[in-house]
Every structure is written in structure tokens, then in C-alpha cells.
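One protein chain is absent from this view; the other protein chains keep their places.
Lettered A, B and C in written order, each chain numbered from 1.
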Amino acid sequence: MGKKHQTPLLDELKKGKWISFVKEIERAAEKSERTEDLLGQVEESYRDKVNHWKHGGMAGVKGYGAGMVGRFSEFPEKYPGIKECHSMRIIPSAGFFYNSDFLRKLADISEKHAGGLLNFHGATGNIQILGMSQAEAEDAFQAIAELGFDLGGSGSDLRTPSCCAGQARCEFANYDTMKICYNLTEEYQDELHRPAFNYKFKLKFSGCANDCVASAARSDLAFIGTWKDKIKINQDEVKNYTKKFNVQKYVLDKCPTKCMWFEGENLVIDDENCVKCMHCINEMPKALRAGDEKGASILIGAKAPLVTGPRMGMMLVPFYDINEDAKNDYEWLKGLISNMWEFWDEYGVSRERIGELIGRVGLNTFLEGVGLEPVPEMVEHPRSNPFIKFTEDED
Amino acid sequence: MGKKHQTPLLDELKKGKWISFVKEIERAAEKSERTEDLLGQVEESYRDKVNHWKHGGMAGVKGYGAGMVGRFSEFPEKYPGIKECHSMRIIPSAGFFYNSDFLRKLADISEKHAGGLLNFHGATGNIQILGMSQAEAEDAFQAIAELGFDLGGSGSDLRTPSCCAGQARCEFANYDTMKICYNLTEEYQDELHRPAFNYKFKLKFSGCANDCVASAARSDLAFIGTWKDKIKINQDEVKNYTKKFNVQKYVLDKCPTKCMWFEGENLVIDDENCVKCMHCINEMPKALRAGDEKGASILIGAKAPLVTGPRMGMMLVPFYDINEDAKNDYEWLKGLISNMWEFWDEYGVSRERIGELIGRVGLNTFLEGVGLEPVPEMVEHPRSNPFIKFTEDED
Amino acid sequence: MAEEVKKKRLTDIGPHDYNEYLSPTIKKNYGKWAYHEIIDTGTMVHVAENGDKLYTVRMGSPRLVSGSFVRDICDIADKYCGGHLRFTTRNNVEFLIEDEKNVEPLKKDLEKMGYNVGGIGNIVANIVHTQGWVHCHTSASDASGVVKSVMDELYEYFVEDKLPSKTRIAFACCLNMCGSVSSSDIAIVGTHRKPPRIDAERLRNLCEIPSTIAACPTNSIRPDTVDGKPGVKVNEETCVFCGSCYTVCPAMPIANAENDGLSIWVGGKVSNARTKPTFSKLAIPFIPNEPPRWPGVVNAVKTILNAYKDGAEPGERVGEWIERIGWPRFFKITGFPFTKYHIDDFRLAETTMNYSSHTRL
Partner (left out) sequence: MAEEVKKKRLTDIGPHDYNEYLSPTIKKNYGKWAYHEIIDTGTMVHVAENGDKLYTVRMGSPRLVSGSFVRDICDIADKYCGGHLRFTTRNNVEFLIEDEKNVEPLKKDLEKMGYNVGGIGNIVANIVHTQGWVHCHTSASDASGVVKSVMDELYEYFVEDKLPSKTRIAFACCLNMCGSVSSSDIAIVGTHRKPPRIDAERLRNLCEIPSTIAACPTNSIRPDTVDGKPGVKVNEETCVFCGSCYTVCPAMPIANAENDGLSIWVGGKVSNARTKPTFSKLAIPFIPNEPPRWPGVVNAVKTILNAYKDGAEPGERVGEWIERIGWPRFFKITGFPFTKYHIDDFRLAETTMNYSSHTRL
């Protein structure tokens, strides 16, 4: 079977050692005329140096306001297969753990109801099936639901939460990232499926300060594992490491607070001054381990640049006793989240992320609004300008 | 002779080991009725916990718009001596070097024409004579002028420039601070005596990065000595220092760029990475000296908090070849300063310091305005937000 | 009857229980891992407190994959590890192997099938990226094509461990920056350079004027009357070509074949290891779109990577290296010109200046 559209430019991207997405599209196109059309249109973009999609457009399944992103070709006559080319977002299994049985069935669904192309995963963490028409959406949805999977977030809703592998496959995890990710996704299904927020809201969970799910840069609320007590030291293993590399130079000298030193051959840590950055533990995982009083820091407000510039998550709760709260179905946290959403709902404007809102009204106003006390851990340093708003109640 | 006013509260400040300003006021009051009245009013402030001065008011000498600060008592009947209590500002000798002859004569003038109280020096660097009335101003001015001294700045003018002791008494000086301070003060007398700016403008000169005249925090244009070539090392003296204290810990480890290390007993400096912070030289002055290619960095925009918050000087000219320019009567610099003042005059608004103007219009606009090229030394780091204003000419 | 149908329809079933997908070794040692060791760029082993071992083989993925790809990896997983596999947060595939004996055969099979094994340790990590011309209406460039071109060039760094630290490259096709693009070691970002074009008539029908105005970071959009009807106008003097207006208002297209392209950013990181998370900073303001292989971008990334490889100390991330040598030296070494575009002029611009005399001369 010959190619429906010639793609000399895209063919260039089949060369080279890195796995080729063009070959992947072609593999899908072998089974799907619409994906053949996709190839054709993308080739045109390669020639014209602009994309050829119409702006947005509607797509969705009944009862849901989220879970599909509508996409329509600029050239429906020329590429009828992608007149509609929507994507469907599916909540992943926490930590992205799967088995072959499920994945095969999902591949089948993608070929049956869409273009046979998938994203593992979208940048927020959803599985995405590309190239679906509205007509197929309901059947695809039901087929997916039968596998025990549900649609993910899109639009002004709670976006699909995501997490690092955590305790499933990592010795550094200070709490069960997958459990809380699952629990909150389950709890907030309505907020996820039916957009009713000012804008999107993202939750991500990393088991430690390495932040392997990049929560501090990409989620309105980031949970980063930490601990309160002393780092556990295995002095014999420390000695082994000193034989292997320059521990002074590559570990101690790079500790952000310089709170470690050697006394004779023994490593000493001034834990009161440790900021739980993970560096020493990363470098000497056999010798050092986090303490026993584990929990998480909660950072708030990260987001992409638009409109007021990019934001990192900022420290909101230095130590959240997440492992204790887990025993109560995360009751404390859910209270806090609900306060936040109320505050955001009341004071935020449309298309204003919670971080931007805090930037606009000030951290103190937000803290009062959600019922948290100011603590010095929240700031890099106290104010340096003298414009203090003294209030009556404190006189 | 008994005291004119009882001052039980101020008397408390005659106790203690630190030299007492109350005793100083009393010493002056012995010869001056008006200073007796000053004591009385200050005692009232101590009782009432507010100052008792009227707001501002006029004072000055003919042909000058600057050099005196008007001050009037709230209680002219009760304290007639300080009905008028102006201060006169006198340009100091550069580096604050004097001899006893001049100082004695000045003390006489202060007693004859004012309250016999002086400030050595005001925070900008002027000598101030306190407690003068308008009627005495002209005579005082002429007496001072006869000693070869002139009035300093006040109001929206060029403020009296000031400098550190520099080459007169400091081995660290990279240029002649006193010479340039003198030269520019002389050059810009008109700008100093006759306020015609949007607001005040301050110049300060420090011979090195220690910045002993705090130029980086207090002057619109700060000159901080630096050098281009290698730090000179006397290895024998380095060895002597290593015997005296822990050079590794207190010098090398505190170098901001960690660009020094020992090779055997020899100290090595990666000068390309040195930011001329002075720390190592400060700690080992006998062993280390700045290089031969000396000059100055120019920082712009420092000021106090009002209205938009405090500002430090920001790097404008990383290396100004000041010693070379000195040979041409600072021609290059004067050109730059005149460009700045023109730009400030044209684009600044009333009561807007030049740093605030740059903050408002952006550094690039300012650079173009004054004819400087952007260089990476000007920034802590390049931009991180993606909102780049591409312009036609660069396409 | 209608009720019955409704009941049958599945809805709001929520997230799938992940426990179903955990291998026996993982279930047994959940939360009880002791340490890990990296064996080579394709393989690591996690050792549990009780001595149990779990091997992981990592394989590169273009993220945009076919059903056939999925079946390929399922076959491998079935053959060597009980069907257990996962994806990483950077879109790689990980096979979770309980029996050490299966590690090498699995890797051989993958290589035989043409897949890329690697991505663990001090490597160039899989490039996180976005949709580009394949699926997104706001894209200023393609995503997958740029990524493929760069990864082909950097391939050796995915399979061999020879960098000072892991290098994380990210790609976004517009300033919406879908991904942790603004905080990557090297970021490539689709960039427009011309103001939006306004289709006054469509605008009236399709766009909400207040939200369009609010979407602009530089307040460049003002209400306007066009043909006696409400519309907007754009102040081209202040517009920074961000495309935010187009995101909310389809009648303000901004894509422009001749003027769109890519900018390059460096030195961001997300982890809290050692230094705090930090944004990437501008390295190159603009490189034109050069499909199909984007040589300009590929060379720029290569230049940065080479400079980093030669200059950084072991363990130093790109940004940590640059901080140590200073930005002036970064520009000198790479040969990238420093321009007015590198000096911030947005909202918090003044906080990015050098408030000191510290300077390398």
C-alpha cells in the first residue's frame, strides 16, 4: 500500500539514532486513514512553518466538562480524517505503573476509536489518545471505563494529580506519594470532571526534595517529602565512600548550609541546620538515610509564565505530618485545600492561578484567609523595606 | 550662671561612658543663649515624645539655592533663641582631612554666627553649623568663604560629593578618590549651588570594594575601585599568614567564587574568576595586593526607601579607566554624567531619583539614552521570563 | 427504561487502583527500599531492607507512540518481567525486573528491535516536550521534530555516562510552556516575533473583550471601536508577542511563518538538591524555524552541552556551573552574543540586576 501523502520533509526525521516519532505516526497510519491525513498536514506545516489547526473547538463526553481537548484541521477538505482530531485524557495509574494487559487493551481502543496514536504521558500526567472525533468519544470513554479508567482534567478544573514512584521503587520517599495521589484524585473527582474553578489547579507529589515529578515548578500545590529528626549515619559506609571519591569536596563542600564535617574519620551533621536538600543522601545512599519523623513540605503557587511571569512553588507549610494525616484519610489537608479553594473562589478573578492571587493580595492576606500562621520558614528573609502596615489589633 | 531651662530628662544622658551629646550642647549653651533654648525645647520633646519643629521653611544666602536647611521652632515665644535654627552646610575637605588652624577658626565662626554647635559631618559629608538665623547667614558665609570654604548641597541639586581616605592613607585604593571628588565638586559648582534637577543627585567615591564611604548604598553614582589584572602574591607572606590563622577556612573558603587554592604551599588564584571583592586582600594585606591595571566600577541608582523602596547601586560600567581619564580632566566621565543628567531631565519626573527612573523605564532604555552598550556584568543573570520585546532593527 | 440505560453507563469511576499493577517484589518491599545502585545508563537496581532486589531497565521513548509501540513493550514486559512496566515522569519506559538473569537479554531484545536503552545517571535525559504542529493550535514551532533532531545529535549522551551531571532539556512550542520548561538545564521555547493580527468581525462573535484584555501581560490591548462596534486594538509598541491573547481569543492569530522560531534558555533546575529550584535564563533570544532538522537549534544546544561538559565539575548542574564561572564567561565561552534582549524588562526586572561591584574583569 503506497503512501497517501508524500512527506519528504518528515522523512528526514526517520533518520538518526533516536527513536523516531515520524515512524510512530507512520506505524499508526498503517492502520488508520485519519493518521495518514495527520501525516499529510504535519508535512504541510513543515513546509509552511506554521501549524494548521483551527483555534480550539468543543469536544467532550456527556456529564463531563473536562477530559477532552478539541482540535480541528484548517483543511478539512484536504485532510478529512482530521477534520476532527481531538485528544482524550485518561487518568494514569499513580506512579505510572501498569501491566501489559491493560496497555494492550488501551492500544486496541486507541486504534478502534481514534488514530492509534498515544502520549505516555501528557505533561500533566494523563495518558492521551490522539485523533478522536466527537462521534467516537462516548464509545471510547465507555471502553476505557470498562478497563477501570476514567477521564482526566482539562480546562478550569482540578487537573489530574500526579506523583513520583515514591515508596514503590525509591528508598528516598518520605511518605506514600502514590497513596495520597490516588486518594485525592478519588476525593476530588467532581472538581476534576466538572470545571468550576477560576482556572486550572494542579497537585503533584514528590517523595523527597529531589522532586522527580517537578512539583515545585509545575503544580499549584506541591508536596515534597522531608523529615524532622536526624539523618541516620552509617559510619562504615561513609568510610567506604571516602575511599571511592572525595567526600569533602563533592558532598560536604556542596551542602547548602555547610552543616556537615568530619571529626576524625567520623562524619558529623548539625541536623538543626540541615535544610533537607537531599544532596548528601543522594551522593551516599548506602551511608545516609533520612530520619524517622517523616512528612512533607507544602509549596504553593507554581505555574508557567503567563500572565505575570513564571512562578516556583513557595513554602506554605514547612512540615505537614502527612503520614499521621494519612491515617485520617488526609482530613487536615482536605480542610486546608477546601479553605484555599474557597479563598480563591472568593477573591480570585477569572484565569488567575492561586499563586498569582497570592502575589496580588499578599501572603498575609492569604494566610489569614486559609487559617495558617506566619512562620519564618515561609520567607527567604524578612522584609527589607520599612513600609509596615501596622494594624489596630496589634497595637 | 544657673541653667535657663531645667532638663532633668536630658541630664540622664550625661551619664555613661560614651561621650555625651548633651554635654556638648551644654558646652555650647554656655556661650550661646540660643543653644540654651535649644536644650529647653529638646527637653520638651523628651517629655512629649514628639519633635517641636515647624515644617521646613526658607533660609539661604544670596545667589545660592542650596547650602542651608531652614528650621523654625514651634514655640518661638518660649524659645526665642531658636525661633530660627537653620543649619548651614559646608563642603568638607576631600577625605575629611583638616588642620587645627582651620578647625579653630570654624569653631569661632560657629559661635559668633550660630549656636556654637557643629556636625562633623552630616550624613552626606558636609560640615554643618547648627542654629543660625537668616540675618547672620551672609556674614557667616563670607567668613567661611574667607577660609577658602564654600557651601554644600541641599534640595534638588547635586549634593556634596564625598570620598574615602583613599590613596592618602590606604594601601587598598585603586584610584585617587580625593582628586576626583575635588575635581567634580569644582566642576559642578553650579549644579551644586543652584538646584535645577528633578531631585537630589549624589556622588561618592570609594577606592576599593570595601566601600568605606558606603557609596553603593547612598549615592546615585558610586565609584568603587577595582583592577583588571592579576592579584600580586607574595608567597612568603602567605606562608607567614598560614602560621597565624587558618587561611583555608577564613580566606579561601570565603572567597565568593572559590577561585583560590593551594598547590603545595603556594597559593594559586584563578584571576579570571575573581570578582575583586577584596576579601583575601583584606585578610592578608601583606601577602596580596591588587594588580596594576587599576580603575573603578561605576554603580548607579542607590537611594533611601521612599517612594519605591530602598535601592543599592547597580553595575553600570564594570571597568572605568579612571586613572587614564584623570589625565584628561575626567573628560569621558563628564560626558557620561552630562548624558545622564540630560536623560534624567528629559524623562524623569519631579522627585524621582535616577535609580527610580531606570526602574521605571528599564535599563535598556537608559543605556540607549546615555550611549552605553549592554554587557552581562550589569545583570545578576539574564532574564528568565520569556516576554522579549523584539524590535524591527534586529530582525 | 431510560433509567436502566443510565445506570449501565459508567461514569465518575475515578482513578484506577495502582496496587493492581505493582509487581510482587514491589508490593512486598513497598516503603522498605534501602538503597539503589546504577549499573549502567540502562540499568539500575534497588535493594530492599531485606536484601530483595528489583532491577530497572530504562528505554527511551518519543512519547508520541503508536499502538504497535505499546504492543512491542508489552511483549518485552511479558517475556522478561511478568508484564510489569512503568513510565517515568520524563516519558521513558521502565521495565521492572525481579530476576537479574533477565536484565541483559531484555536489553538485547530492545536493542535488536531498534529501541534506545539508556537515560540513567549522568546523561542527557529524555527531552520533555509538548504537541507542536502535530496537535496544538498555538504552537510557534514543531515539538517532536526539534526534539528528535536534538536527541539524534546528543544520542551518545543518552547511552553513555560522560557528563558532569544529569542534563535535563525541555521543549515547549509556545510561551504557555506546557511542562517544567521554565526551569530546565536547557530549554527550547517556541517564540513569536510579530504582534497578533486582529480579525475584527470574528472577534465580535468569538471573544470576550474583558478577558482578552486581561490576558495581556503588558497591558497592550485596549478596547476600541471598529466600524462602530466594540473591538480591541493592540499597542504594537509594547506588545511582546506572547500569544496570550490568541489563547483566549481565536480572532487574534499570531503565528507567522517568517518570524516564528525558537529561543534557548539555560541553567534552570527543579530539585532542591544543594541549591534552590531556579528558572532557566535566556541564552539565545531567537533562532529561526528550520524544519525538518533545525540545525541552528541543534548546534546551539550542542555548544552549550560541550561547554558544560568541558567546564563543569562532577555533580554540577548546568546552572550551578554557570553560577560558578559567571554569566559573562558563559557568553564568552559559548560565543553567544549578549544583547539588550538578555536584560530583563518585565515586571520584576529590577531584581535581576547586579547590585554590587562584583565582576570578573
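Methods note: a contact is a pair of C-beta atoms (placed from the backbone, for glycine too) under 8 Å apart; a residue touches a chain by one contact, two chains touch by 3 or more.
All values reported here derive from a predicted model rather than from experimental measurement.
Trainee: So there's a chain missing from this view; which of the remaining chains does it actually touch?
Mentor: Contacts of the unshown chain, counting the full complex: A, B, C.
Trainee: Taking the full complex into account, find the residue in B:S93, B:Q134 or B:N339 that is in contact with the omitted chain.
Mentor: B:S93
Trainee: Kindly state which of the options B:L158, B:M178 or B:L267 is in contact with the chain not pictured.
Mentor: B:M178
Trainee: Touch as defined at the start, partner being the missing chain; which of A:L147, A:A326 or A:L363 qualifies?
Mentor: Here the residue in touch with the unshown chain is A:L363.
Trainee: For the chain not shown, which residue from A:A209, A:V238 or A:I322 touches it across the whole complex?
Mentor: Counting the whole complex, the residue in contact with the absent chain is A:A209.
Trainee: Against the chain that's been left off, what residues of chain A make contact? List them.
Mentor: Contact residues on chain A toward the absent chain are 209, 211, 216, 224, 226-228, 256-258, 272-277, 297, 299, 312-315, 318-319, 358-359, 362-364, 367, 374-390, 394-395.
Trainee: Extract the touching residues of chain C with respect to the undisplayed chain.
Mentor: Counting over the whole complex, chain C touches the hidden chain at residues 272, 276-277, 348, 350-351, 355-358.
Trainee: State which residues belonging to chain B touch the missing partner chain.
Mentor: 9-10, 12-13, 15-22, 24-25, 27-28, 31, 38, 42, 45-56, 62-64, 71, 85, 87, 91-104, 106-108, 110-111, 116-121, 123, 125, 130, 142, 145-150, 162, 164-165, 167-171, 173, 176, 178, 182, 185-186, 189-190, 193, 209-214, 216-218, 224, 250, 254-256, 275-279, 282-283, 285-286, 304-310, 312-313, 349-351
The rule is short, and it goes like this: only the chains that are shown with their structure count from here on.
Trainee: Among all other chains, pick the one whose mean CA position is farthest from the mean CA position of chain A.
Mentor: Farthest by centroid: B.
Trainee: Pick out whichever of the two, A-C or B-C, is joined by more C-beta pairs in contact.
Mentor: Result of the comparison of B-C and A-C: A-C.
Trainee: Need the CA-centroid distance for the pair chain A / chain B, whole Å please.
Mentor: Taking the average C-alpha coordinate of chain A and of chain B, the gap between them is 51 Å.
Trainee: How big is the gap, in whole Å, between where the Cα atoms of chain B centre and where those of chain C centre?
Mentor: Their C-alpha centroids are separated by 49 Å.
Trainee: Which residues belonging to chain C are in contact with no fewer than two other chains?
Mentor: Residues 175, 177, 182, 217, 242, 279, 346-347 of chain C each touch two or more of the other chains.
Trainee: Quick check on chain A: which residues sit in contact with 2+ other chains?
Mentor: 305, 309-310
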